[in-house]
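Of the protein chains in this complex, all but one are displayed in their positions.
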């Protein structure tokens, strides 16, 4: 069914180089453990020499460095300087995305004054409010609900059960996975006479182009203006982004990250899984926070790696962890000192 | 389109005082950075003197204290003792909530024996089980699914894609945001012969009046009785509340908080983002747990501020953090002591 590709074709597609038989045809891409004689497998980082050698794969995509180091197995090879990117291209060749048919499903409920491009797909049971704008080649899957005045940029893909509140903007080619909620009310109350009075949240959520947001993540709308996710940023599953937050371009937010209200992330910030950023904190460009860390204060140094609760310099955190490991030994050294000093003092008194 | 309000009108609405031109008309509310000559902006806490001065806002809502301290900019002012609450009122004036039309959408699937008030709104593709009761002015938005015997108090607002299991009760004026799940099975199993046997969860979830629950949060139903969220409590997004939990009145649970089974929170408890409360733990009235903390043991002291893993007194936690920072220096002081003492002992031996 799948016709397969010759290695020379794949090399051409990724700007790579073949070592061995360029006519060798592979019919699939699989992991080292699972690949068979007709499959291409791959090594994207160092330290997999033995697994690669042991793999049943007919051919291998490997980093140039691995071949230069003489660590590549003796079988047809595809060499690349950028193995992860090359792998992405090759998987894409073997698994082209099937676009669903254009048109609006008969069961979709579309509000007044919507502009829906003829090339867009609107699936079953989708509900769109009034005045929504749906661009070219947009895919809105089953059961998506959007409020009034929402906008979907060309090529955006919205998976089932996504909910957009009023005035949410989704950029071109953005991908929203199942269960994402954009534009829900921010968490804001004013305490008066013992009652938490709701502060109306009347801003919006804006997701720029090429953003991807994982399943069951939420980005609240701003109090008055916009909560914004910058172009090319990628957000994993079950992530919470509070109201007024500004996320820069090309950031990575891993699973279960939380970013509290009004925080600001520069471009290329990376937040590890289950880490959190406190409200109103500013995180500088390229800062990388380790998983589980709590960024409680602003970090201005670009590219700094941080960890811990509260988060600080990663190397410092590692030293702290090591020192904690030795804390028992430190305590016993102090006990020893106390004993020895007492003895020394006793001797001195005798003198 | 928007007519705007005179400052004197707003002052009257919030019980505040105008300094300057009471006839000054504002047409919107915006942040200090974004506000223009016809907008009202605001300062709700101290430390924003320069930003307020630099704002292009035509008028400003400021705390009385700021004016008394002579720190308020020279333009028409609205003075208030309670700026956050006043802001909430004013935003509400500019952005009145549009109630959707009364009636049951043609596509809604309504079970037998339901009582739906004529003033309620039931949106497209809503599915209600048997014997549900929907009060006056309730709004149930698109794609909400409720099981049998659910109750919605007057004025409750349920956003799209909320799921209520059987027998869930939603109090008057409660707000449930998109994707909320109330009444799912608690996490309870009995290990027998190596198999986790499910303990049927046959209780219910009760959410009292004026509760708000953020997007994608879950409150499991009790094993036998009720899991309860007390009146006026506010829960942020992606929060997990386990079975049998009792949450008091006017609590605040920030984003991604987890409260494990059978825990009990007193009134006015505040749980910071990503904090957790262990099962069966009791948290006293007004206790405030910092973000990321883990409340592993009951806290009886009212109003105590706590932090850390495990959580303890906040000030104590801060001292611990500071001491950890100095742990390297402590270790080197011990090394110095060891060297000096060895020298002293050597000298003593020579004597």
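Just so it is clear, A and B label the chains in written order, and each chain counts residues from 1 on its own.
We adopt the following convention: contacts are C-beta pairs under 8 Å (C-beta built on N, C-alpha and C of every residue); 3 or more make two chains touch, one makes a residue touch a chain.
What you see is a predicted model; the values in this text were computed from it and never measured.
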Task = From the listed residues B:153, B:171 or B:258, report the one that touches the chain absent from this view.
result = B:258
Request  = Touching the absent chain in the whole complex: find that residue among B:54, B:69 or B:224.
outcome  = B:224
Message = Among A:75, A:121, A:177 or A:243, which one touches the chain that has been omitted from the display?
response = A:177
Request  = By the contact definition given up top, give the residues of chain A that touch the hidden chain.
outcome  = 29-31, 34, 82, 84-85, 87-88, 91-92, 94-95, 97, 107, 123-125, 141-143, 159-161, 175, 177-179, 212, 214-216, 232, 234, 236-238, 250, 252, 254-256, 273-274, 291-292, 309, 321, 324-325, 327-328, 330-331, 334, 337-338, 341, 344-345, 348, 351
Ask   = Contacts of chain B with the missing chain: which residues?
value = 107, 109, 125, 127, 143, 145, 161, 163, 165, 179, 181, 184-185, 187, 189-192, 194-200, 202, 216, 218, 220, 223-225, 238, 240, 242, 256, 258, 260, 274, 276, 278, 294, 296, 309-310, 319-320, 323-324, 326-327, 330, 333-334, 337, 340-341, 344, 347-348, 351
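Here is the rule we use: only the chains that are shown with their structure count from here on.
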Message = Centroid of chain A to centroid of chain B, CA atoms only: how many Å?
response = 26
